[in-house]
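Below you'll find the structure I mean.
Every protein chain of the complex appears in place save one, which is left out.
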Amino acid sequence: MSAYEPKIVGIFCNWCAYTAADLAGISRMKYAPNVRIVRVMCSGRFDPQMVFWAFKHGADGVLIAGCHPGDCHYQEGNYKALRRFKLLQKLLDQLGIERERVRLEWISASEGEKVKQVIDEMTETLRRLGPLRIQETPQAPEAVGTAGGGHHG
Amino acid sequence: MKGNGEVPRIGVYVCDCGTNIAGKVRVPEVVEYAKNLPGVVVAREYKYMCSDPGQDLIKRDIQEYGLNRIVVASCSPLLHEHTFRKATAEGGLNPYLVHHVNIREDVSWVHDDEEEATRKAKAIVHGAVLRVAWQKPLEPQSVPVRESALVVGGGIAGITAALTLAEAGKHVYLVEREPTIGGHMAKFDKTFPTLDCAACILTPKMTAVKDHPNITLLTYSEVEEVDGYVGNFKVKVRKKPRYVHEDRCVGCLECIEACVFKEPRFPNEFDLGLSKRKPVYIPFPQAVPPVVTIDPETCLYLRLGKCKKTCVEACGDRNAIDFDMQPETLELEVGTIILATGFKTFDPHRTPKYGYGKYPEVYTSLEIERLVNSSGPTGGEVVMRNGQKPKRVGIIHCVGSRDKNTNPWCSKVCCMYSLKLAHLIHERSGAEVYNFYIDMRTPGKGYEEFYNRLAKEGVHLIRGRVAEVTDAPLHPEEEGKLIIRVEDTNIGVVRRIPVDMVVLAVGLEPQPDAEDVRRLFNISCSNEGWFLERHPKLAPVETFTDGVFVAGACQGPKDIPETVAQAQAAAANALALMDKGSVLIEPNVAQVDEELCSGCHICIGLCPYGAISFNEEKKVAEVNEALCKGCGTCTAACPSGALSQNLFSDHEVFSEIMGVLL
Partner (left out) sequence: MSGYAYYPGCSLLGTGKSYDESTRAVFEALGVPFQELEAWNCCGATAYSSIDECTAFALAARNLALAHRRGDPIVAPCPNCYLVLTKTQRYLQQYPDMRQRIEQTLERLGLQLGNEIPVRHPLQVLQETPGLEEIQKRIQKPLKGLRVVPYYGCLLARPFPIVEDPWNTTILEDFIEVTGAEVVPYAYRTRCCGGALTGVIREAGVRMVHILLREALRQGAQVIVTTCPLCQFNLEAFQQEALGNNGIQERIPVLYFTQLLGLALGLPPEKLGLHRHLIPFQPRHAILQEAVS
């Protein structure tokens, strides 16, 4: 019996993936509780730094979900997400982090079933892989002010 | 915790949503947990946060506790984000200082384990609390809404929507790709359940469209490009050349009479190929606009450059024919758009077991509509291709519907129209009619009564899915006939029923170019290919793109009453926008911190809307907020963190990520 349950951050685009997750909810599909969905407007907002930030703060995996190529509400945001994702994968390889920990999926607004399927699959994969072995002593939340450079205070 | 200079005073509201959330998530525990989060001044549980008393809680607490940030954990923000923003605003706080997170669709409805669900709900609330501290007050932009609308598709849906809008005083551009409006309904003979003549109820509306001063009718035209956003759409429409001036042609049809082709030779599309036409033609006598069209694929002059042009001669002084016509591109500016592009019928070549295309006397229901129509190819007589009248007709339901091999959905109208055709065929020709169905679906007003009437008229109703239509006889009475092999499930016997004519009740499908059309208008399609509505129950005519609405069969199979209702609903939605005169644009636009910007130009090429430009004087990037749509891709790319997206800044998103990982 393993006490380890993977923690996954989901970065879902508002128009397709988040809507699909809502659809999965409306349809009462049951899936693993390991993913916590954070909503952004477009998968183009996805910044590879988010992945490292998530890992630093205890995530074992990150799932980015956006519209299918050609369907982006903002025309091309998902293509940019794809480009960044590809570069990120190379960086992960160099750092010795398993590629399966970061996943990019295209989920359209009517694909509630796919949301369930992807989350269940990813959870299972991460259970097998085990926890991410980059530990960080938990810091006080005040430290968040150092993220992203000085902003208007 | 720093939060834009203010010390955050956060109110957290966790909703029970009846038992929808409370049944799986231990809400009181989440509330207790929230009370101890940094910045939280008050945390409450309530049964229905979206209700008036629920909203009042927020408003009162803002006043009483001097709250400056609000977190609501309930259903999906796609449903109620605006509700809580409004409540917050009414409480005296800027509406963009609230963060609404989802613990219903994303938690209580999808997880079985109470422990896990509660833990996840806490994590989500934690993320929200950390994030909301970083939110800033914002003002949404107001953009004007033009008082003109574009309606795409001139069938009964488009016609209804256009007339409704025009009557309300708005200008409407009605674009239709065929040379005439009328759509599929113009092809029908009678409509169920009243057996009203379709043309009689449709043509007055078509004429009304033509005559209405507020409607610009653009037939034989297609939308090529759409730009802009709600209230301010810029649409390019391409008018195909008919080689006839619409304002000069009086519809006398002398040119058709005079055409060098003495006999019509080319398949008449309106009659589905059952009759022929000449290169110069009018789709049907009551076409709107009542002008002829010349088909460049078959006209001798347009194809080969050689012809006596007797048509021009016959036209005489009116001089309506112009072989030099070019396609025209019009640029329209409209405030709202309604898509009413209709459907196509299933092509039964895909179910070869029914013999369509192989046996000449197998027809689609649409072809039969033309046959029984008095203005159709046989003057309303039920006459087969072999020139004879059928003595026995079989109508097969669910061709291309309710079928895993072709289309899984039920096309909704086929049972009713099959019964209608059974009645019309029997009435016109005295033939014996058999209807082969899986289930008899007659749910509308007067529909069940229609079915009973047909049953009394003596139609044979056989419950069984037809296995095949074949011409190979086994018994003498089957010679020369088409044999329908079916299991009559009500009596448990496999039957062979010889008939003269087979009618396939073909199902409804999305138009073949629905995917292309929806991309033009930036909306989505469902898995089956129908245009996607914002919500199947509560927003059936809105789409996820503000200002674009759908009506009629393009959104899913439906009958005429439903289509008309949807068209009026879409028009009402469009009117609401146009009458309001302005619409608020979400303020989640990007902004540049000039001190941090190094002028690297990375963001400028990334913006799909060209909203970012380079200020040559200051040597920094500049965002045109009117053009920015708020996708955030520039924010993600900026290496110096100079670009920030309102509501989705790095601070906001990153702190939410950290928070959900408790």
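A few notes on this one:
By written order: A and B. Residues from 1 in each chain.
One rule holds for everything that comes next: a residue touches a chain if its C-beta (ideal position, glycine included) is under 8 Å from a C-beta of that chain, and two chains touch if they have at least 3 such contacts.
Small disclaimer: the values here were computed from a predicted structure and weren't measured.
The chain not displayed here makes contact, within the full complex, with B. Touch with the chain omitted from the figure is made, among B:Asp403, B:Asp471, B:Asp513 or B:Glu528, by B:Asp471. From the set B:Pro352, B:Pro536 or B:Pro561, the residue in touch with the chain omitted from the display is B:Pro352, counting the whole complex. Contact residues of subunit B toward the unshown chain are 352-353, 470-474.
The rule is simple: only the chains that are shown with their structure count from here on.
If you average the Cα atoms of subunit A and of subunit B, the two centres end up 32 Å apart. Every residue of subunit A that touches subunit B in the complex is listed here, in rising order: 7, 9, 11, 14-16, 18-19, 21-22, 24-26, 28-31, 33, 36-42, 44-47, 49-50, 53-54, 57-59, 70-71, 73-77, 80, 84, 108-111, 116, 141-142, 144-145, 147-153.
Residue ranges of subunit B in contact with subunit A, taken from their complex: 1-2, 4-5, 38, 76-78, 102, 104-107, 109-113, 116-117, 119-120, 123-124, 127, 130, 136, 519, 522, 524, 526-527, 532, 544-545, 588, 593, 596, 606, 608-609, 629-633, 635-637, 640-641, 644-645, 648-651, 653-658, 660-661.
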